[in-house]
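Here it is, the structure, as structure tokens.
All protein chains but one are shown in place.
First chain written, first letter: the chains are A and B, and each begins at residue 1.
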Amino acid sequence: MNLWRDIKGTLQPFWITLGYLFKKPVTIQYPEEKRTPPPRYRARIVLTRNPDGTERCVACQLCSAACPVDCISMQAAEDGDGRRYAGWFRINFARCIFCGLCAEACPTMAIQTTPDYEICNRDLLKLVQEKEDLLIDGCGKDMEYNYYEHAGIGVANERGGNEDEYGPVDPKALVP
Amino acid sequence: MNELLISLILILVKLGLIFGVVLTMAAYLVLAERKILGRMQMRYGPNRIGPGGMIQPLCDVIKLITKEDFVPARADKWIFLFAPGLTALTALLSFAVVPFSPPMTLFGREIPMVVCDLSIGLLYLFGLSSLAVYGVVLGGWASNSKYSLLGAMRGLAQMLSYELSLGLALVPVVMTAKSFSLTEIVMAQSTWPNMLQHPLAFIIFMISITAESKRTPFDMPEAENEIVAGFHTEYSGMRFGLFFVGEYINLIVIGAMTTVFFLGGWNGPFLPPVVWFVGKILFVAFLFIWARGSMPRPRYDQLLRFGWKVLIPLALLNVVITGAIRLAMNG
Partner (left out) sequence: MPKLTIDNLEVTVPEGINVLEAARELDIIIPHFCYHEALGSVGSCRLCAMMFVDGPVKGLQMACMIQAQDGMVVSSTDPDAIELREHVIEWAMTNHPHDCPVCDEGGECQLQEMTVAGGHGVRRYSGKKCTFTNQNLGPFVQQEMNRCITCYRCVRTYRDYCGGTDYGVFGSRNRIQYARFREGALESPFSGNIIDACPTGVLTSKPFRFKTRLWDLQEAPSICPHCSLGCATVPGGRYREVQRVKAGINRETNGFFICDRGRFGYDHVNHPERPRQGRLDGQPVTVNAALLAAREQVTAIASKHGPDSVAFLGSSRSSFEASVLLHDWAKATGSQQLVFEAHQGRDRAARTLTAQLGKHVRSQEELRQSDLVILFGADPLAEGPMLALAIRQAVRNGGKVVVIDPRPVELPCAASYLPLSPEKLPEVLVALGKKDFNAFEADERVLLESLVEQLKSAQRPVLIGGADLLGGKGVQALCAAAEKFTSDERSVGVITLLAGPNSYGGALLAGDGPDFDSILDAVQEGTVRALVCLESDPFREARDPARAHAALGHLELLVSFDSTPNLAAQRADIFLPTRANAEMAGSYVNNEGRLQAFMPVIDPGVPIRETGAGNHPPREFFQITPGSSPEADWLLLAGLLERELDLVGLRESIEKDHPPFAGLSSIAAETTGVRLTAQGTLPPAEEQELPHAADSEALTLMAITGQIGSCWLAHLSSPLAATEPQPYVILHPELAAELNLAADERARLTTHFGHCHIVIRTDEKMLKSLILVPQLWDTALEGMVPGGMLDCRLEKEAQR
């Protein structure tokens, strides 16, 4: 009967909540207890280096374009050998929502997320981090990739010196 | 002259006591509600400030007082500022007629343990609970926000609908006590609490008073997930605090009303009457918190339909039956 079902439906939840009242809460008490995040956890963002120790970031602006909260800003600059790099690079962690889209957009594996989640600070300016703060000495998740060895514009190697390239042609040669 | 002065001092002392006790209780009810709800959801609830979160209410008050008192542009400023006070005030005033213990004899004089034992205390309570909705309506209207206005309208309609069944549910109680005075009503229950004499009236009363006081599951006027926070969407700081405190004082008033009308007031074995009284209030408060942790909110039209089509006919029927039985018994 409907009325019986309604009355039961009204009273049953009371019984259940009463039961929960005496169970142990599942909350992890953060500062005292901590959990280990999985290795692919998306927290602090770092800039990694190539296997040869040079900076991976080429300041292509793709991470800042992908960023939904506009927390990344940078200015590209040019090195003597034509290498494009970040003259300055700034992440405002006070704005960052740790969505990981920047790491997904990065074509050079430079920007990566790490499981270090304890970045809170009362001083907002300490959350605005510059390139020096973000750069780590290491390759992060990919130990081999070096973008300029695949770019094909003669920065890491001579022009035409990458393994998938012929040497520069001589356009003035008379051979057909 | 001397007599007058003493009674005045006595009233002031009682006022002060009630004021202090009720406000402290309201503050700790907030904490209790948060903790109980937390445990029902397998969380701890506030436990950071003081042992077991005991200083949390104080911190909340400090926070609310230091927050910006914000008045929206194009709001009706004076009504907007005045409305929250009205809510808290009406809730506090209700306590004037609530007896919390039998009259005491001190230094040879009998002191009624109620601020003012009105012979029409029950009607006074009804009048104040109707006034309480003014705070909601004025606050909602003055905010110049669509959510607030919707919340205020809901509060008003809900109060009007359930006031009727609430009143009708209390008619049997008055019939039994043959008086509108709350002290008389409690005295009449010295053997059996009304709850057992009038079970149907008790159930109708509990449902109606929940709707009347806008507690979950009948919290349509503030329904967070539909109309943000209803009538107090635009309020901030201590003005929001007044609405909030008003709600919890109201919870104590409800507890006191339920205790007085149905649970036999201060009557009880072994323990002193005041302890029984306060204990019963707290139990009722727990019931409401428990309901909040267990019940979902019905739809607004369902609420009104239930009030008009089920509760009022049921309450009328109850009055008729009770009247008939009493007539038959008195013969």
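Rule of thumb we're sticking to: a residue touches a chain if its C-beta (ideal position, glycine included) is under 8 Å from a C-beta of that chain, and two chains touch if they have at least 3 such contacts.
Note that this is a predicted model, so its numbers are computed, not measured.
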{"item": "Where the missing chain makes contact, among the chains that are shown", "value": "A"}
{"item": "Which of A:21, A:43, A:101 or A:151 contacts the chain that the document leaves out", "value": "A:151"}
{"item": "Hidden partner chain, residues of chain A it touches", "value": "58-62, 64-65, 75-78, 84, 87-90, 107-108, 125, 128, 130-131, 147, 150-155, 159-160, 164-173, 176"}
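FYI, only the chains that are shown with their structure count from here on.
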{"item": "Distance between the centres, which are taken as Cα means, of chain B and chain A, whole angstrom", "value": "53"}
{"item": "Of all residues in chain B, those that touch chain A in their complex", "value": "36, 38-44, 290-291, 293-295"}
{"item": "Chain A residues within the chain B interface of the complex", "value": "10, 13-14, 16-18, 20-21, 23-27, 29"}
